[in-house]
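Here the complex is missing a single protein chain, while all its other protein chains stay put.
A and B are the chain letters, set down in written order, and residue numbers restart from 1 in every chain.
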Amino acid sequence: MLVHTSLLNHTLHHKPAGVRSSPMQKYANPLRFTRLADKILPWSSAVAVAAFIGGLYLALAASPPDFQQGESVRLMYVHVPNAWLSTQTYMFIALLSAVSIIWKHPLADLGAKAAAPIGLIFTGLALITGSIWGKPMWGTWWVWDARLTSVLVLFFLYLGYMAIWRAIEDQQKASKVAAILALVGVVNIPIIKFSVEWWNTLHQPSSVFRAEGPAIDGSMLWPLLVMVLAFQAYFVTVLLWRMKAEIVERKLLALQYQEASE
Amino acid sequence: MNSFLTILKRDVRLAIRDGNTGGMAVAFFLIVVTLFPLGVGPELPILARISAGVIWAAALLSALLSLDGLFQADFEDGALDLFALSDPPLEYVVAAKAVAHWVVTGLPIIVAAPFLAILMNIPADGLWILILSMTIGTPGLSFIGAIGAALTVTLKQGGALVPILVLPLYIPILIFGVSAIDSAIFGGNPVPSLLILGAITLFAMGLAPFAAAAALRAALE
Partner (left out) sequence: MSKITWTTAIEVRNLACRRGGRPVFEGLSFNLSSCGALVLKGPNGCGKSSTLRLLAGLLSASAGGLYLNGSDNSAGTEELGTNCHFYGHLTGLKTAMTVLENITFWAELYGPAMAAAEACGRMGLQKLLHLPVRILSDGQRRRASFARLLVSDRPLWLLDEPSVGLDASSVERLDHLMADHRARGGMVIAASHLGLGLGDAQVIRLGGEAKAA
């Protein structure tokens, strides 16, 4: 029963009076976190909805078709934000895992766990939209080029990370193991990417971030940036929802233990 | 029939709650298939040639993945004793558990197979036969696997032994599953292979409950 009361203290209770909390620890208290999340959520969801509406209008109606790809270029406005967020979310998980290992911050575990399924969906959508987008160019739904293969491997890394959370029942132990896995994964990503690129390079070179500035035309860049904003706001919103749900779930478990011990 | 469904529902529910559901089998299936283009090279015609064999071989391995737990958990917590004394005979229990294994591994593998077909560049002619051959063949995997799982139920390192026992028994399913798809792709008639595949599965469904139940009774001694 000891383990479980410590879990309770860890995630639910106020710190004992007199303990000064560092800025890092300030939001470790789930009540304070929930209050903060409730303040952010209306704004982030409003931004997400507005940016999706505006972005989709710009992407589907206001922007011009590509002179080479025609209308199918519009898939880019969904594909690119998904692809960006798939890696960004993994970096986010790795960062929180480092915070969790170094500062033992319980909310970092919570955030990393909550972010993983969102990242998995981003990665899956990036793969699917990419494959639809590529079909006219490649003549097939899938080619084994470096970029696609790397994203597929990222998809597997997400799956493994989520599986380890599910496999270990004691969530405190799971958080440590999952954090180590995330960091090992992030160290491996450049190696995987290098080896896969060495294995095969067929993909068109990255066209937004280049030393001489974006090669993409302004009429396409703006809709893209608005869509990226929409996806970012969506990420924040869903992440906070999931973290709140996770807190409620742990509270429920603690209550069940309490009920069983009476 | 009622107790059959009761056992089936319980095992599926446990698989979902314990987190070792189809998700795990499908992830494994995906990763194994991905290894082949990385190893063989990305040339699409070569991938199309080996696709059926690779996908079926990966399906065999994925079905193996969760087999060692099929009876072991029940053996370790005493539930197997209670199954042995329950109204439905142990053969019946084995059959229900094998079907549950198929629901949580075979079925998700079938659902994932079309995506892998795309990755492996299977021609459209082969896609439907792939799904059909997997639908016919994967129940056989679960039933034959149940025999291996029952034989190793008392062993702590059963996990390593199960593949050695079971994979040789899976060979006929692999051969006829692949030959059905290959004949569809390369202009032959897939029906004979599918019929043999169906016969193998039916044979496994008939034999496995008795063999596995006998092995379980011996394990309880």
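Assume a residue touches a chain if its C-beta (ideal position, glycine included) is under 8 Å from a C-beta of that chain, and two chains touch if they have at least 3 such contacts.
Remember, predicted model here, so these are calculated numbers, not experimental data.
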For chain B, residues in touch with the removed chain: 2-3, 6-7, 10, 13-14, 17-18, 74, 76-79, 81-88, 220-221
Residues from chain A at the interface with the omitted partner, ascending: 169, 253, 256-257, 259-262
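Everything below uses one rule, namely that only the chains that are shown with their structure count from here on.
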Computed distance of Cα centres, chain B from chain A, in Å: 33
Residues of chain B defined as touching chain A within the complex: 19-20, 23-24, 27, 30-31, 34, 37-38, 42, 44, 47, 118-119, 121
Complex contacts: residues of chain A adjacent to chain B: 131, 140-145, 149, 152-153, 156, 159-160, 163, 166-167, 196, 199-200, 202
